[in-house]
Each structure stands twice: as C-alpha cells, then as structure tokens.
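Written out below as structure tokens is the structure these notes cover.
Yeah, one chain of the complex is gone here, protein chain that is, but the others are all in their spots.
Showing chain A:
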Amino acid sequence: MFFSPSLVPPSHNIVVNGKECINFASFNFLGLLDNPRLKAAALASLKKCGVGTCGPRGFYGTFDVHLDLEDRLAKFMKTEEAIIYSYGFATIASAIPAYSKRGDIVFVDKAACFAIQKGLQASRSDIKLFNHNDMDDLQRLLKEQEIEDQKNPRKARVTRRFIVVEGLYMNTGTICPLPELVKLKYRYKARIFLEESLSFGVLGEHGRGVTEHFGIDIDDIDLISANMENSLASIGGFCCGRSFVIDHQRLSGQGYCFSASLPPLLAAAAIEALNIMEENPGIFAVLKEKCKRIHKALQGISGLKVVGESISPAFHLQLEESTGCRERDVKLLQEIVTQCMDRGIALTLARYLEKEEKYLPPPSIRVVVTVEQTEEELEKAATTISKVAQTVLL
C-alpha cells in the first residue's frame, strides 16, 4: 500500500493521506527531527558551505565539520577515533568487508539486519549463523571452529574470526547479551563488531549505547558501527573504536573512499544533536519510561503479541497465531495499520526484501516510541491498537 508522501519532515505529527496522525513509525527516538536548534545549525552551515561536498573524503570532500563531527563522536563514545559515512546502510556494509576477506570466518546472529547481510555478502568470507541471542549455539560453533583450527594450525594462523551482533536488533527489538559475548570473545579469540544503530542515543545512562547499558569497557569492543539516521536525526553513519582499527577504513572502507562525503549541513545538524544529547542526559531515562509504559499497555491485546524488550523503543507486534500464509498475515496487519491511521495513529509494517533476506522474520507491525509522545498519546495509541486489533482479528 502506498501512502502519498507529504513534504513535511516525519516528526511528531504527520499528515498521511490527508489525515493528521501521531507518528509511531519513524525512528525519531529523541524527537530531534523537527528541533529548531538543529534546523538553525543546518541553515547556518548551508549558508556557509552550500549543499553538497562534490567529492569523496579523499578528493576535496573533507570539510572542517566532518573532522569536527568525527572528533565529537569519538569523544562522546570515549573511543580513540571515529569515521563518518554518508549513508547509514553503507556504514556497516562497508565496515565488514574492510576487515573480513575470503577465508575469514564471521559468526553472525540469524536476526541480523539487511545491511549486515549485504556487508557479509560483499566480504566473501565464511559465514556461520547462530540462533538469535543464543550464546550456547554460538559457543557450539566457536568450539567446532576451535577443533578445526587445531587440526590445521597453519591455516588457523592466517584466518581472522569475527562476531557481528547488533546492540538493539531492528528485526526483533531485543538486546544482545554483550557480557557473555565479551567472555566468548576472549576465550575463542574472535573480534566483536557491534552494530548500534538503534541503541546509540537510546540505551545507557548517557546514551552511549549498549556498552554503557551493560557497563562494559568500550575497549573490549573492536568496532562499533551506528547510523546517525535514528537518534541523531541526521543522515549517514559512523564507526568508532581504536585508531588502529578505524584508520584502516580510511583506505579500505568502500563507502568512505568511493562515495561523496556527508553534506556539511547534515554534519552540522549531527553536531548540534550531540550537543543536545550531552546537555540533557535526562531524556534517555524519559524515553525508557515511555517504552516501558507502552509495552505494558500493549501486553493484553488478543491476537497480537509484543516482540521486543520492554526498554526497546522500536518493537514489533506480531500475530499470535499466523494464518499459515504470509500474504494473508501481511494483509491482516496492513488492515490494522490502515484503520489505526484512520484513527490518527500512524504505524507501519516492517518491510523486508522478501526474496533477499536470509532469515525472513515473520510479518509484524513496528511501533516506535519517541520522547516527544506524551502519555495521553501513548494511552491513545494503546487503546486504538487494541480496539482495531479486536475488530480486525476477530
């Protein structure tokens, strides 16, 4: 179903098909998409630098805002260095093949997002998938690999091993068990690549992501990759980690070397968003409260089950019993979405490239909680969804 787009940013209130709705579909976790400070910073940068950079980072496309943003991100995440990409999808899809080549082994979660899958495909490495958030399964795979390594130590010496996980999974709304992963990392000598697109600016006391959430030393994670299109309300992505690791991407990251760099107005907006995040660290606790509230409110709906952690701002509503056919499931959920939209709650189905995904998740409605939604709006959303679900599914 195609909803005619409106020329207004997808902020708190949007107009869909002529109807005013509250936005529960855009990943605008901190509500910064319509923030006047960000807009002012972007406009000032627009007046100073123009719109585009007309070049990749290595060929006259580096502006002072890029260096500033990298510096700020590195300081915020308390790592040595950060590197900026101009497109969020391309960030992790360029980072993985920069380090993992043919003959290397990557252990990935089955629920990894599409960008990770494309990065793995581009890397030509051996992929070993483990069940979602199942550390026993991962340990089994790592043990098998260890036995193989002992059989052929020469080959093992030239093989690199990686574990790729997401902080907050987009397809399931769950958080990865990072402490166990770090233990496994040191035991089986693999490098961890953490994809924090949804958890950056959401989890942790100051919004630093899942490492702060679990209290893990950031030096234990070899590479953190995130996109700036969710919490930071900009475009693009970044990777951060030790200089030794990040510097490699300046020549080997395909998306960094061969794409035009981030427009400076978006970089300026991202810097302003970081300022806002650092000034009021209280919004993260507020967001967590709102997530817990709506999670509880949506628990009792008959026919729909909530998939995701209670503190996850992006979670899924799946059908409790599937009709057996994916298309019929999608139709039912789409009906729910349309009726909710008629009543002023904008939702969306989680969309996938069904033929391209490795492990296609079941069809679901993705609900996104933002800081800007008031408690009445959360209540209204919960009651609307439950009423619509009752009429559609029964």
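Couple of notes before you dig in:
The rule is short, and it goes like this: contacts are C-beta pairs under 8 Å (C-beta built on N, C-alpha and C of every residue); 3 or more make two chains touch, one makes a residue touch a chain; residues count from 1.
We take it that contacts and distances are computed from a predicted model.
Look at the chain that isn't drawn here: its UniProt entry, checked against "ORM1-like protein 2 isoform X1", "Erythropoietin", "AP complex subunit sigma" or "Non-structural maintenance of chromosomes element 4", names it "ORM1-like protein 2 isoform X1".
Remark: the omitted chain is touched by one listed residue; of A:Lys101, A:Lys189 or A:Arg328 this is A:Lys101.
Residue A:Arg124 is the one among A:Lys19, A:Lys48, A:Lys75 or A:Arg124 that touches the chain missing from this view.
Panel shows chain A; residues 97, 101-104, 122-124, 152, 154-155, 157-158, 251-252 of it touch the chain omitted from the view.
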